[in-house]
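Read through the structure below, which is laid out as structure tokens, and then see the notes.
Note that one protein chain is taken out, while the other chains of the complex remain in position.
For subunit A:
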Amino acid sequence: MSTVVRIDDVSKQYGSGSNALLALDHISLDVAKGEFVCLLGASGCGKSTLLSLVAGLDKITSGTLDIDGRHVALMFQEAALFPWLSVAGNVELPLKLQGMGRADRKKRALELLEIVRLGGFGDKRPHELSGGMRQRVALARALAQNADVLLMDEPFGALDAMTRDILHDELERIWREQELTVLFVTHNVREAVRLGDRVVLLSSRPGRVIEDFKIDHPRPRRIDSPEVSGQAAEITDRLRAEVARHAN
């Protein structure tokens, strides 16, 4: 399998001199095409910083970062849909920016909305939908960008447990059907084990890769299955040890 994201010895420092804050310390990480990689860590591990770097929203201090095709899509905790556009309009916007014609755009947006099971909601306004539905529209918009890698920064963090559980199933299905490459940031260990092919555990202040867990449990997984719970417990222990290291 070819590598889509190549993060090689990347460091990120904010500020300089005595005020300097080292957010990421010599991180190396590869994401293969079609892989689902979860970045996991406690507060201050710089997981969101890493995502911003991959998204090109921030500049790296040292090291090299390569994205095959240089094209990414990004999702946040909030859906960040544009309220002046309808649901379909939001999904169409990336297509419009790509220069797609009006008729094709409409057709493609409907297809994408059907993928996230919101085919009948194109004419609604974003505020008329629930939080989980808005995130699915954001996912459809991200898919419209036709990106080489989908970056997700705690996308389900603000949702209730039931909605999140169902969206895990949905994301897994769409990832499989659309053959996406996903880099998913979370602080929820079970969520990471539920979703990831790999779970990359980061240390805090500065962020370093502690361990790269391979998750082999067969899919589709359940977040409360014994395998997921068992593996999550193991990773949680490592995370607890890492957090305890910061006591003084």
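Criterion: a contact is a pair of C-beta atoms (placed from the backbone, for glycine too) under 8 Å apart; a residue touches a chain by one contact, two chains touch by 3 or more; residues count from 1.
Everything that follows uses one rule, which is that contacts and distances are computed from a predicted model.
Considering only "NADH-quinone oxidoreductase subunit K", "SpoVR family protein", "Carbon-monoxide dehydrogenase small subunit" or "Sulfate ABC transporter permease", the record for the omitted chain gives "Sulfate ABC transporter permease", by its UniProt protein name. Of the candidate positions A:Ala73, A:Ala109 or A:Leu180, contact with the unshown chain belongs to A:Ala73. Although one chain is hidden here, its contacts on subunit A can still be listed: residues 55-57, 72-74, 76, 78, 80, 82-85, 93-94, 96-97, 117, 125-133, 145, 161-166, 169-170, 173, 176-177, 187-190, 218-220, 222-224, 232, 236, 239.
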